[in-house]
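The other protein chains are all here in position, but one chain of the complex has been omitted.
So, subunit A:
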Amino acid sequence: MESTLELHLDDTMKNPAIIGVLCTDQQGHILGCRGSLSDEHGGVVSVLARQVASLTKDPTDSPTVCLESDSGNILVRAHGTITVAVHKMSS
C-alpha cells in the first residue's frame, strides 16, 4: 500500500508544469522523489534550506529559495523538519 507521502508526490507530478519533486529530512535523507529530482539532490536541497533560515529572525517566516534557469525553476522550502523541492517549467 502506498504511503500518504507517495500519493502526494504522485498528485504533485500530475501538474503538467511540474517535472520533478523531492522531500528530504534535515539530514538530507530522501523521503520521496519523482521526475527530474532524485537521491543525488537531497543533500544540496536540505543544506540550502538550512542556510536560508539564518536570513530571518522571525521563526514563523519560512523563506522560499528559487533557482531560476532556462530549464525551469527549482523551488525549495522547509516545512518544519521536512524540506520540499519542486522543479517547475518556466511560465
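Everything that follows uses one rule, which is that a residue touches a chain if its C-beta (ideal position, glycine included) is under 8 Å from a C-beta of that chain, and two chains touch if they have at least 3 such contacts; residues count from 1.
Going forward, contacts and distances are computed from a predicted model.
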Hidden subunit of the complex - UniProt protein name among "N-acetylglucosamine-6-phosphate deacetylase", "DNA-directed RNA polymerase III subunit", "Ragulator complex protein LAMTOR4" or "GPI-anchor transamidase": "Ragulator complex protein LAMTOR4"
Residue among A:M13, A:L31 or A:V47 touching the omitted chain: A:V47
Hidden partner chain, residues of subunit A it touches: 36, 38, 40-41, 44, 47-48, 51-52, 54-56, 58, 61, 63-71, 74, 87
